[in-house]
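Right, I'll just put the structure down here and ask away after.
Every protein chain of the complex appears in place save one, which is left out.
What follows is chain A.
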Amino acid sequence: MTVRTLKQLSDLLAAGKTSAVELAQDYLARIDALNPTLNAFITVDHAKTLAEAQAADAARAAGNAGLLTGAPIAHKDIFCAEGWKTSCGSKMLDNFISPYDSTVVEKTRAAGLVTLGRLNMDEFAMGSSNENSFYGAVKNPWDLQAVPGGSSGGSAAAVAAGLAPVATGTDTGGSIRQPAAFCGITGIKPTYGIVSRYGMIAYASSLDQGGPLAHTAEDCALLLNVMAGFDERDATSLQHDKEDYARDLNQPLAGLRVGLPREYFAEGLAADVAGAIDAAIGELKKLGAAVVEISLPNTKLAIPSYYVIAPAEASSNLSRFDGVRYGHRAAQYEGLNGMYEQTRAEGFGTEVKRRILTGSYVLSHGYYDAYYLQAQKIRRIIANDFQAAFAQCDVIAGPVAPNTAWNLGEKNADPVAMYLEDIYTLGVNLAGLPGMSVPVGFGNNGRPVGMQLIGNYFAEARMLNVAHQYQQVTDWHNKAPAL
């Protein structure tokens, strides 16, 4: 397989060398062939996809095509899409057909992108391996024994395996960056508030942020241009002027200051991952960047802080799944409380229950100050650490995760061990900063390594510029797994 980028498809469509229907059929055929192995998609609906493709071709024929009209996309099953089952990877929503579009889906539709289907994910976006899905684990296209990462595991696997050129994802504690790293593709989590959360099923509201997964930084920029923008239906959406995230892609990197956080290269980082990151930083230096050592002294505190705040918000966000109005309802129960208990016992998986219980506990009377308030204070300290670091550098570079993808089933018995794998990604969400993952090679086991770039607020264009320049002199992003 050769990698096909969104940019290439857009050029082919513009040149009349292919059509939306042809592309849709092509990708649907590949999904039909490979999805039984990878399990990246939860829902595929040929008729719906082809109808969208025909509409896109008609728009182009009528002279109403935009840059991306007719190009395919697949959505993480967390973005509500009218008429599509929107399950969020949960039995709870297995029967939920959304009656409305999320802002992200509305925007991709308006841009003429054609929906290939709905992507697998960890249930309610809780997980780092995509093993927590009601629809079963997603396989890593580079190694079917390996996890694809999570929670946007379906998104990353689909793009890596060429089942979709680009995909949407969400990132609450690393859920775009880590699967992108594990699957050898590029993904960006924007500044909190850039992409509307309206219609994006909430896990932890103050941390959740949608973003693109793609092969290249350029594709990420093109898709982010579609996804981003102020939305009055989301009170946490930022009134930030519309940007062209591709505008700086071709800027040279001379004079760029890259900060390397001491704590991200300390004990715990696997040697093969460190090696790949070092080599990538070497490339950035060759491109004219200067490297400065920085410190993010409270990196370790991100884990306990995150695993208090995220479950606290989740415990409340998931209360609406009560079997009353939509979604799963137990067939057998006694009384109102029995209905709630039985419905939720059946509808939620183990990790979701664990986080609801944790979250309910830390918010309960007498524990709130010790856990939730304390975690919020740490959150502020972590954000301050980043601001101090950005006084010394323009972007921060480091690993996305301490290790390459682990084996399916390997860490299931030990949730805390899995939580520790999130150490480099959580701080970005706690601080609300943009972060991205760029493929920079492979580990000893042949599984991909991702380099993380972290920018200050609204530095997406600069980060995409750095990644794009790196991708001009390397070809990790053009590697495709043999399937």
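The definition used in the following text is that a residue touches a chain if its C-beta (ideal position, glycine included) is under 8 Å from a C-beta of that chain, and two chains touch if they have at least 3 such contacts; residues count from 1.
To be clear about the criterion, contacts and distances are computed from a predicted model.
A.B. asks: Name the absent chain by its UniProt protein name; which of "Aspartyl/glutamyl-tRNA(Asn/Gln) amidotransferase subunit B", "Formate dehydrogenase subunit gamma", "NADH-quinone oxidoreductase subunit J" or "PqqA peptide cyclase" is it?
C.D. replies: Per the UniProt record, that chain is "Aspartyl/glutamyl-tRNA(Asn/Gln) amidotransferase subunit B".
A.B. asks: Please identify which residue in A:E313, A:E351 or A:E460 touches the non-displayed chain.
C.D. replies: Considering all chains, including the one not shown, the answer is A:E313.
A.B. asks: Consider the whole complex, including the chain that is not shown, and state which of A:A40, A:I73 or A:C88 touches that chain.
C.D. replies: Final answer for the missing-chain contact: A:C88.
A.B. asks: Determine which one of A:T5, A:T69 or A:S102 touches the chain that has been left out.
C.D. replies: Residue touching the chain left out of view: A:S102.
A.B. asks: Of the residues listed, A:L363, A:L420 or A:A480, which one is in contact with the missing chain?
C.D. replies: Checking each option in A:L363, A:L420 or A:A480, the one touching the absent chain turns out to be A:L363.
A.B. asks: Need a quick check: the contact residues on chain A for the chain that isn't drawn.
C.D. replies: Missing-chain contacts on chain A: residues 79-80, 86, 88, 93, 96, 98-100, 102, 197-202, 204-206, 232-236, 312-313, 315-316, 318-322, 324-326, 336-337, 340, 360, 363-365, 368, 372.
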